[in-house]
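Would you mind keeping the following structure in view while I ask a few things?
Note that this complex is displayed minus one protein chain, with the remaining chains in position.
So, chain A:
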Amino acid sequence: MNPMQRKKDRIDALAATAGAAADIPDAGRVSDSGGLSLIGSAWLRLRRDPVFLIGATVTLLFILLAIFAPLLAPHNGHTAYLIKEVSADNPVPGGEKGFPLGADGQTGRDLLSRLILGSRQTLIVGVLATLAGLCGGLVLGTVAGSLGGWADTVVMRVVDVMLSLPSLVLALAVATLFGKPSQWTLIIAIAIVQVPIFARLLRGSMLTQRSSDHVLAARALGVKRSAITFRHMLPNSLGPVLVQATLVLATAIIEAAALSFLGLGNPDDSSPEWGQMLGQAQQYFDIAPRLAFWPAGCIVVVAFGFTLMGESLREALDPRNRR
């Protein structure tokens, strides 16, 4: 199976569980699970799920780190504290007192502080890109799912085209469209890549809603189409999309890192970002691999945390998995 097909299949499978999860009538039924709603029983499961706990802990620590970065960082990110140590023999000074991870290269800035401060940029880029992608996906998915007919066909063919391109290539293409790379072009490029994923997922669960009993009942009472869409279909379709957003956040962080690594991120390195640090570490790779190791490790751990959390959320909210 080619990767494009796999990607589509995965999204369709998600949409299917989405439909099921959105089918709250059944999920909310008070009976076998001791009178618990969907959310309640999901929480009971999650509380005992080590995968979720690990993911949520990592995510929470990362968010706290990003919020309190200026307080936690021992130094600022732009002063060349270790510039005196830099010499031809020792281009990248190692750890010493007060600077446990040493310098970030010939510039002589504190690597540890830059790592901590970098979490903030990484979080901002990831969250904003995911939010923007979510908004775009909501608009397209709502149009396709509620209007149906030719609007649905047009939107979904565009989505298919976008999904058929490897996401990184698409993000690269979009990022290069902007003349001057910056944090914002990075966010826009990643957001555009996420739009079709959300759109397809939302359309799937909107379609399930459209044929649901309560939408039929609302139509039988003469409720207008706009109210049917926004009051009866959309809120019931959102659950799986929001769960998907936590998974997309991980992808967004990795893609942001990849694009900055390739030089399409923020060129100004006074406010550090992990992908950008990774890119700059290239030139020292044979003499100081730790410069690449630390930011790469951070990216992996954070992306892993978000993925674990997202996957366990998705599983817990899938009524087919309820015990």
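Brief remarks on what is shown
One rule holds for everything that comes next: a contact is a pair of C-beta atoms (placed from the backbone, for glycine too) under 8 Å apart; a residue touches a chain by one contact, two chains touch by 3 or more; residues count from 1.
Everything that follows uses one rule, which is that contacts and distances are computed from a predicted model.
Matching "ABC transporter ATP-binding protein", "Oligopeptide transport system permease protein OppC", "PadR family transcriptional regulator" or "Sarcosine oxidase subunit gamma" against the UniProt entry of the left-out chain gives the name "ABC transporter ATP-binding protein". Within the complete assembly, A:V223 is the residue of A:L101, A:L168 or A:V223 that touches the hidden chain.
Although one chain is not displayed, chain A still touches it through residues 24-26, 28-30, 37, 212-214, 216-224, 227, 231-232, 235-236.
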